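A single protein chain has been omitted; all remaining protein chains appear in their positions.
Up next is subunit A:
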């Protein structure tokens, strides 16, 4: 029989960020022992292709329905609506009001993402539908990419690689670029991802400033109560907040002007965080120094005017697209679904 002090020590150990990950791994191990057959009649609707590993596992454990299999989505949903107890969505296609309304037996939405902007959370709350996401497991990858984008933009890594592969080094040296270490970094949103970015940037000697809805008492960084003030006082502005109605176009013309011709913008949040036409004209006209972008307003469309510029780096929403993280995200989606259907506590509930 374990003493209460033993449990107390274990609880303390699991409350740190490392501890929370350990907790998840422990739960995953327990749940993976559950026989797949218990849940094979539970209908799970996957909204779009997102991970072949996740698809395989869902197929093995549940009755998987793929929304993209059918050309006539409305009919498909009508025919199968009674069967569906769970939806697995992502940042491309989540669970909007219309979808939720069409599924009378929906119990849980398990999102293969940390962002929740594609889920009608209000409706879910109303209907008593549980919602889970994949926090923590993708924090590092997204933070790594923010730093990778800043370095690639300032040091023109992709341009220099292309210069060499196209044989231009034989004729001349590559031009000078600009230093990253020591530049001031301003972060919009100091949540898990924003904090992880700050921790990394600090190691490069970058002074850190941030803006968020309210000052964070435990952060040693300088707080700015407005995004414009933050932009006016940093050289590298990073968007790392959640997308909500309030943060749509949080980076607008005024903020871009405040950042200025020597400033660079890094967006690893969501396309709609930035007024894209304003961003494009600022870059084309030289009113903004550069940009590293992983997200856009109308993915996979990207403003082609940016393709000619050497002071931008353009990625295709790959923030958390590593083999390691995708597997961890998929495992978390599966573990949340299994926990729900077994009547156990959800691992990462939002609602």
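Quick note on the criterion: a residue touches a chain if its C-beta (ideal position, glycine included) is under 8 Å from a C-beta of that chain, and two chains touch if they have at least 3 such contacts; residues count from 1.
Just so it is clear, contacts and distances are computed from a predicted model.
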{"item": "Undisplayed chain, where the name is taken from the UniProt record, one of \"Glyoxylate/hydroxypyruvate/pyruvate reductase 2KGR-like isoform X1\", \"Elongator complex protein 6\", \"FA core complex associated protein 100\" or \"AP-2 complex subunit alpha\"", "value": "\"Glyoxylate/hydroxypyruvate/pyruvate reductase 2KGR-like isoform X1\""}
{"item": "Residue in contact with the excluded chain [from A:128, A:300 or A:343]", "value": "A:300"}
{"item": "Touching residue (missing chain; options A:74, A:122 or A:318)", "value": "A:318"}
{"item": "Residue numbers in subunit A that touch the chain omitted from display", "value": "140-141, 143-145, 147-149, 151-152, 155, 157-158, 160-165, 169-170, 173-182, 199-200, 202-205, 299-302, 307, 313-316, 318, 321-326"}
